[in-house]
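First, the structure itself, so that you have it in front of you.
Below is a slice of the complex: some chains, not all, each in place.
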Amino acid sequence: MEPRKKLSIICFSGDFDKLVAAFTLASGSAAVNYEVNIFFTFWGLNAIKKKKGRVFTGKGFLARFFGFLMGGIDNVPLSRLNFCNISPKLMNYMMRKRNVASLKELIDASIAVGVKLYTCEMSMQILGLTINDFIPEVNKEVLGVAKFMEISQGGDRIFI
Amino acid sequence: MEPRKKLSIICFSGDFDKLVAAFTLASGSAAVNYEVNIFFTFWGLNAIKKKKGRVFTGKGFLARFFGFLMGGIDNVPLSRLNFCNISPKLMNYMMRKRNVASLKELIDASIAVGVKLYTCEMSMQILGLTINDFIPEVNKEVLGVAKFMEISQGGDRIFI
């Protein structure tokens, strides 16, 4: 029997539109029976952070400063333009109007169809984050590059 | 006989420099006998839109607002900096001066060497676009994720 097809996404970006693309690709691929892993790193970690007020999680002033830059899932910027945060809201509105799932729904759908979510050890070290700063669906095993390469071996790897 | 090698590019970006990279990779790979598919999504759709005045295609105010953000092929920004649109013009000028193909020529060359162009169903829904908003060389079959994964199966997938 052929092994199950595999897709692994390195989700580096924290931009609203790229996160929509990442989770659409992830959930759509899992729906056609791919094994899908998302490895969140740097700004991408925002997508799976617990909502906690203004999402200033992480220890220390610098971590908070980066936390501020990073924003959190309810406050992710659009990669192209961001007039006072209007564009992501507008895009969410248009997605709603056109009956396309919102980012929050895409994340929930991805989890529901079995997409596995992993966090990047080094990014968490830099940003002073722990596994408890993320939503509970995130895999407890924090990955380094070697482990990610092992998990994603035999499938495609995409950097978003 | 070995099956033909395959490369599929998810072209998400609408930035001038990234489009140059995408079409250079696409045409160059097709020239050495790769089967090449480009799947245009979000801002990437700009690259293959019909020229139509200021490219305000799509229905409704919001679609037009996004159309404005998106710009169209003659008005794509450079990813790094964009002083009043000087940089893409400058880059086109330098490409011309150094005898490198311009973006328009790279797109034409890609089509000439058999690169297949596909559009993303969901992005078109969000942006209120139809297949008629694109140049005629674009494949009439609009793809969802499942179909894209099927078409690109057995080859490399790259997100730009």
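Letters A and B name the chains as they come in the text, with residue numbers starting at 1 for each one.
In the analysis below, a residue touches a chain if its C-beta (ideal position, glycine included) is under 8 Å from a C-beta of that chain, and two chains touch if they have at least 3 such contacts.
Computed from a predicted structure; not experimentally measured.
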Handout entry: Oligomeric copy total, full assembly; chains in place: 2
Key = 3
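One rule holds in what follows: only the chains that are shown with their structure count from here on.
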Handout entry: Turn needed to bring chain A onto chain B - CA fit, degrees, nearest 5
Key = 120
Practice task
Could you give the separation in Å between the centres of chain A and chain B, each centre being the mean of its C-alpha atoms?
Solution key: 25
Exercise for the section: State the interface residues of chain B toward chain A in the complex, per the touch definition above. Expected result: 10, 12, 14, 41-43, 62-63, 65-66, 69-70, 77, 122, 125-128, 144-146, 149-150, 153, 156-159
Exercise for the section: Using the touch definition up top, name the residues of chain A that touch chain B in the complex. Expected result: 5, 7, 17-18, 21, 24-25, 27-29, 31-32, 34, 79-81, 87, 90-91, 93-95, 97-100, 156, 158-160
